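What follows is a short report on a single structure.
Removed from the display is one protein chain of the complex; every other protein chain stays in position.
Then we have chain A:
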Amino acid sequence: MNQEKLYALLAREMAGTLTAEEATDLQQLLQQYPDAGYIREVFAQNWAPAGKQYTGLQVQLLLEKHRQRMQEMPDTVRETIVPVRRSMWKLYSGIAASILLLTVGGYWFYSGRQQAPAPQAQLVTEKRMRTQVLLPDGSRVWLNAGSKLDYPKQFAAHAAREVTLEGEAFFVIKADAERPFRVHTQAFHVRVLGTSFNVRAYPQEDSAETSLVQGAVEVVLNNAENQVISLKPNEKITIPVHPVVAESHATTAPVVIYKSKLIPVQDSIIPETAWVQNKLAFKHLELEKVVVMLEQWYGVEIGFKDDSKRDLYFSGVFETESIEQVLDALETTMSFTWHKDAAGKIWIK
């Protein structure tokens, strides 16, 4: 009898409907049945679905998918869906753009720095290391190996959210129409409202790229014209940049930019963003570039003894394999062989 009451009171406590009188009763029963203290504790814990669970990233993607479905509704509906603010936003950016043309080049970039600088935080990853961080606005960033992200400890209330990236990162940006998100790199910056996308801009590589998974972004080149390129979902833009060593030609060389589609290697694995899920993926990529990925991923050094092998193309997806297993798998194509020297450096010939 008393036990039945205990269960009922435990249930009500969990539901938050316990009255003061019942709370006293519960205390007495707990003294009578000391074991029940543990059960009470178990009910006070956080519980989670035993089956499928959605991660924070998946919830962000669900939102993007939902917003996309909303936009695809028939026109009659669309008029009510598109918020008034969006057209205002376009108007503002139109005004902002024309003001920009009148101002001296470069002012835009430095204007932010003239105000009192917000305290900055920096996230750095070594080779083999990948990490993720939740920014103060709730946006999430995955940082790939050998990369650096600078961001303010607190974003200003009504200003753009600005971060600077060197290396590679995947962003899931929390939508905020009042505070557009900008990612600055050496060659370009990316303007965002709410979306998920990948930016790859390693200073030692000869091109930088942005891949859009969901939402919409604009890529603004840091050249004199501030050229703007819009991306649609599953599009990627590649911009040639001169590695830091050859900087003297950077301003004179013509810039050839190309857009391409994101193509899955298998199922839904897209090479550009596979690293976020701890997968190493590449599709029709020169061995020379595959080797750079392997060096970053496994923290090894790889050299070519036969330069003609640099231009061989490979596709593949790897997850738990060791560097030896990956090289063995690629070697089965019979197009090259590899070995490790006494110092541990890997050679391809």
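Just so we're on the same page, a residue touches a chain if its C-beta (ideal position, glycine included) is under 8 Å from a C-beta of that chain, and two chains touch if they have at least 3 such contacts; residues count from 1.
Throughout what follows, contacts and distances are computed from a predicted model.
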item: Missing subunit (named according to UniProt) among the choices "Integral membrane protein", "RNA polymerase sigma-70 factor", "Amino acid ABC transporter ATP-binding protein" or "Alpha-E domain-containing protein"; value: "RNA polymerase sigma-70 factor"
item: Selected from A:Met14, A:Ala159, A:Ile263 or A:Ala329 as touching the chain missing from the view; value: A:Met14
item: Where the missing chain touches chain A, by residue; value: 4, 7-8, 10-12, 14-17, 35-36, 38-39, 41-43, 45-52, 54, 59-60, 62-63, 65-67, 69-70, 73, 77, 80-81, 83-86, 175-178, 194
